[in-house]
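Just one protein chain is left out here, and the rest sit where they should.
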Amino acid sequence: MTTGFAILGAGRIGRTHARAIAGSARARLVAIADPVEAAAQELAAQYGCDIREIDEIADSADVDAVAICTPTDTHADLIELFARKGKAVFCEKPIDLSVDRVRDCLKVVDETGATLMVGFNRRFDPDFRAVKAEVDSGRLGEVEMVTIISRDPGAPPADYIKRSGGIFRDMTIHDFDVARWLLGEEVETVMAQGSVLTDPAIADLGDYDSANIILRTASGKQAIITNSRRATYGYDQRVEVLGSRGMASAQNRHEVGIEIAGAGGFIRAPLLNFFMDRYTEAYAAEIDAFVAAVEDGTETPTTGHDGLMALILADAAVTSAKEGRAVRVSQTGD
Amino acid sequence: MTTGFAILGAGRIGRTHARAIAGSARARLVAIADPVEAAAQELAAQYGCDIREIDEIADSADVDAVAICTPTDTHADLIELFARKGKAVFCEKPIDLSVDRVRDCLKVVDETGATLMVGFNRRFDPDFRAVKAEVDSGRLGEVEMVTIISRDPGAPPADYIKRSGGIFRDMTIHDFDVARWLLGEEVETVMAQGSVLTDPAIADLGDYDSANIILRTASGKQAIITNSRRATYGYDQRVEVLGSRGMASAQNRHEVGIEIAGAGGFIRAPLLNFFMDRYTEAYAAEIDAFVAAVEDGTETPTTGHDGLMALILADAAVTSAKEGRAVRVSQTGD
Amino acid sequence: MTTGFAILGAGRIGRTHARAIAGSARARLVAIADPVEAAAQELAAQYGCDIREIDEIADSADVDAVAICTPTDTHADLIELFARKGKAVFCEKPIDLSVDRVRDCLKVVDETGATLMVGFNRRFDPDFRAVKAEVDSGRLGEVEMVTIISRDPGAPPADYIKRSGGIFRDMTIHDFDVARWLLGEEVETVMAQGSVLTDPAIADLGDYDSANIILRTASGKQAIITNSRRATYGYDQRVEVLGSRGMASAQNRHEVGIEIAGAGGFIRAPLLNFFMDRYTEAYAAEIDAFVAAVEDGTETPTTGHDGLMALILADAAVTSAKEGRAVRVSQTGD
Partner (left out) sequence: MTTGFAILGAGRIGRTHARAIAGSARARLVAIADPVEAAAQELAAQYGCDIREIDEIADSADVDAVAICTPTDTHADLIELFARKGKAVFCEKPIDLSVDRVRDCLKVVDETGATLMVGFNRRFDPDFRAVKAEVDSGRLGEVEMVTIISRDPGAPPADYIKRSGGIFRDMTIHDFDVARWLLGEEVETVMAQGSVLTDPAIADLGDYDSANIILRTASGKQAIITNSRRATYGYDQRVEVLGSRGMASAQNRHEVGIEIAGAGGFIRAPLLNFFMDRYTEAYAAEIDAFVAAVEDGTETPTTGHDGLMALILADAAVTSAKEGRAVRVSQTGD
C-alpha cells in the first residue's frame, strides 16, 4: 500500500515536494492542481500524474493526502476543506497570518480528527536534527540558552513583504519554531527590537529588516534570535544550544568544501545562497516524515499547534518591538 | 626619558601589570604598595623596586604614573587623590559601582586635567582589534549588528558576587564597552532578560547567572550580548560584526592547536579557561598603550567616559530585566 | 531525443548508476542484465525497464549506451563487444589489471571509433572539481606540488584483495588519476614504499595496506600520495595543490555538520564512512557527463587513455616498492 498524493500549487515548493513524493517508495503522486496551466502541465508530464481541479481532488478516492503549496491566504480554507474530506494534510507554514483564523482552522482539524502537518523544514535538516538529538540524549545536561543566528542573503521584493505579515511572521517564525523545539519548554515572555538598516522602502511598508528577539520560559531558559534580511556572504543559518554540561552547535554550509590560500589569506566559499539549496535534504526528509506518519498512523512530527504557537510568538514580537516592553504569551495557545 | 610607575595592589592583576611595565622600554617600575606585606615584598624582590605607602607614592617625585589594582570601592578615591597630585592614572574597571560617584570622580579628573585610562582589556586583544580594524577600514560597509557571546567557565565565589554589583556591572560591563566600541555610536535603548540557571545561591544574592541583552542606537544599529557564568568547555569569547558589505568575527582560542580523530569523531582542545591566559597579550598591549599615551601626551584609548558609559548601560540592563521594559539611556553620560 | 541505456550488473554500483540514469532528462533506462535474477528483477521493477541477456542488449536497437558494472575481469571483453556493436560505453575502472590487455582493448575502441568513458568518480566530486577549477583559472600560478591523503575506513575482505591487483591497482589508482589530472602533465618517475601494518593476512596475500608514493613529471612538478586501508575516523579524502601563487585544498566531509563542546573539548562528527556516501554527488555528475558526451557527440571527460595511464603508474609503483628504486614510465602509454 502506498499513499496517493495530490499537490496543490505547482510553484517552487510544490515542485520540491513532487520530487520527494515521486522518490518515495511509500507514496505515489496522483494529481497536481494549479491555476497556471503550464506549471501544472510541466509537473504532470515529468511525473506522469493527472491534472485536476481542487474540488475534484477533494472528492478523489485515489487521493489519500494533499500537500498545500498555494499562497498563504488560501491555507486555512484548504486545510478545512481537505480535513472534512478525510484527507491527510501537509501544509506549508504559516496556516494563516491571523491567530484567530488559525485557532478556528485547528478546531476543524480537531473535530474531523484529520492528520495535519505544518511544514517547518528546519526541524528536518540533518544538522539541526543532530543538535536536537544531543539535547534529547541528555549529554548537554539541562538546556539553558538557545542562540539562533538567521540571516537571509537578501530581502524579498516589496510585493512579497507587503503580504508577508512582516519579518517576525514571515522569517523569524522559523526561528521561533526552532527555539521552542530546542528549548523543550513553552515561551513565557518575548522581548524584541526591530530596525530598518538595509532599505528604507521596508520602513515604508511598516516592516523591519533587522531584528533581535529574546525569549524566556517560565523556568528561566532563554533563547536569543538575531535576524537580518541581508547577508552578503550567503544564507546564514546557525543554531547553538548551551546546556549545563556542554554546548552543541550547527555550522553553516558553504557552496563547496575547498579553501584557497594565498598572500591575502585563506578563503572558503560563500554560504549556500538559497534556502532550497541549503535545505534540500530537509525538504525531502520532511515529506518522508509526513508519509511515514500517514502510512503508520502516528503523530506528525510538526503539528497545527506548532504552527499556532510560532505565530503567537511572532505576534508578541511585533507588540514588543512596537511598545518597547516584554510581552507575556499564552503557553497553551489558548 | 622613561615613565616612573607605581602599582597599587600586588594581587593577580597588579602582578600582570608589573610584568608589562618591567618589560617596557619606556617605563620603569619604581614602587609597589599593598597592605599585605608578603605580596608587596615578592613583587619588590622580583623587579627590584621599592615598597611604599600610598600617600608616600602620591608625593614621590620619581613616580609619574600609577596603576590602580586595588578593590573596586577604593578606585574613585584613589583616582581623585592621584589626579590631584598630577600623576597619570591607569585604573582597572570599574571606577565605581555608582554612576553618581563615577560622575563626581570624573569631574575631579576633568578639573585637574589628569590623564586617566580605564582598563577595558578586550579592546587590546589582537583578534578584537583586528575586527575593529575591519570596521574602521570601511570594508564591512555600515555596521548593522554586533553579536557578542561571552561566557565564563564558572561563576565566581558568592563573596565576590555579593560585592560585584551583579552580572551586568561585573561581567557584561566588558561586553557593553566592546559593543559601544564596535557600534561606533552611543546606545539609546537597552532591553535585558536575566535568569538563574546554574546555582540557586546566585538568586539568593539577588543576581543572575544567565542573561541576554539587546542594545539599539538612535540610527537603529543593534548589538546583542549573550552571557552565562558557566561554560563547561572553557572561556567563551566571541564577537561578530555584521555590516552592509560583509561580516567579521573573532574566533575562540583553544588551549592547544591540535585535533584528535577517532571512531568518536574529531576532537579539538577546550578553550583557554582563564581570563588571564585568554587575554595575556591584551593585558600587555593595554599597559603599552597607557605608557605610550603618557609619554607622548596623547589621549588614552579608553577613558573615564568609557567607564561611565558602560556603567550606565549596566544600570539600564538591571532596570530592564527587573521591570520588563526597554530602558532609554543618556547618550552623553549626563 | 534521449539516450537509451542498459546497465550490465545490478550490484551496488549498477544501482547507483540506474538511479542517475532514471533521474536524467536526457537518458532513459531500457534494460538491465545480471546473472543474479533477483537483483535484476529488483532494479527492473523499480525503474520499469526490461531484463535482457548481455548478447540481446548488444543487438538491441533501443539501446544506445551501456554502463559496465560487472566484475573487473569481464570489462575488457564487454568494452570490445559493445564498441563493435556501435554502442557508447561507460565502464567502471579498471579496464583490466593487465596493461597489455588494456592496450589491446583500447585498440579495438580506437578502430571502431566507439565512445568510451572510464569511471574515475573523484573527478566529478564538487570539491575536487572546484580545486581543479582553481588550477585551470591560473589563480594558483604554476602547479608545483599535489598532495593526496587517501585512506579507507577499513580493508576489504581477503577475497576481494586477492583479485584486486593489489593496493596500487585497486585503491591508489584513483589517486594516480587525480594526480595526473591536477598536475596537468604526465608523470615521468614513480617512487613507492609499501608496508603491512593493519593485518598480517594482507602480507600473506602479497599486498600492502599502507603506502606512500612520490610522482615526478619531466618539468619537476611532484605529487605525493599517502594511502592507508584503515582510518578509524572514516573515509579520509583530502587533496591539495600548491602553486607558485597559492594553494587550494579540498576538505574532508563529515557525517553531519555539528560540533559538541564540553569539558573534553570540541567534537565534530567522524567522516562519511563509505565511498558511496562520500561520492554520491560525484557518481550522479559522472553519469550526467557521460550522457552529455553521448548526446552532444563530444569527448568524454575521462577516457580509456586515462584508464591506461593510471594503470601504468600503478604497475610502476609495484615495481618501485619491490625493488627500492625510482621507476621511469612511458609518458604516452606506449
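Of note:
Each chain carries a letter (A, B and C) given by its place in the written order, and its residues are counted from 1.
Everything below uses one rule, namely that a contact is a pair of C-beta atoms (placed from the backbone, for glycine too) under 8 Å apart; a residue touches a chain by one contact, two chains touch by 3 or more.
As the structure is a computational prediction, the values presented were derived from the model and not from experiment.
Between the chain not shown and the residues B:T2, B:S219, B:Q251 or B:T298, the one that touches is B:Q251. Of the candidate positions C:T74, C:S98, C:S195 or C:T303, contact with the unshown chain belongs to C:S195. Taking the whole complex into account, chain B touches the unshown chain at residues 126-127, 130-131, 134, 139-140, 245-251, 253, 256-263, 269. In the full complex, chain C contacts the hidden chain through residues 142, 144-145, 147, 149, 151, 189, 191, 193, 195-198, 210, 212, 214, 216, 220-222, 224, 226, 228, 230-233, 242, 244-247, 324-326.
For chain A, the residues touching the chain absent from view are 231-233, 254, 261-270.
Keep in mind that, in the parts below, only the chains that are shown with their structure count from here on.
Homomeric contact chain A/chain B: same residue numbering on both sides for over half of the interface positions.
Overall, the chain located most centrally, as judged by its C-alpha mean against the mean of all protein C-alpha atoms, is A. When the CA atoms of chain A are superposed on chain C, the rotation angle comes to 180 degrees (nearest 5).
Centres computed as Cα averages put chain B at a distance of 58 Å from chain C.
Averaging Cα coordinates per chain places chain A and chain B 41 Å apart. Contacts with at least two other chains are made by residues 245-247 of chain A.
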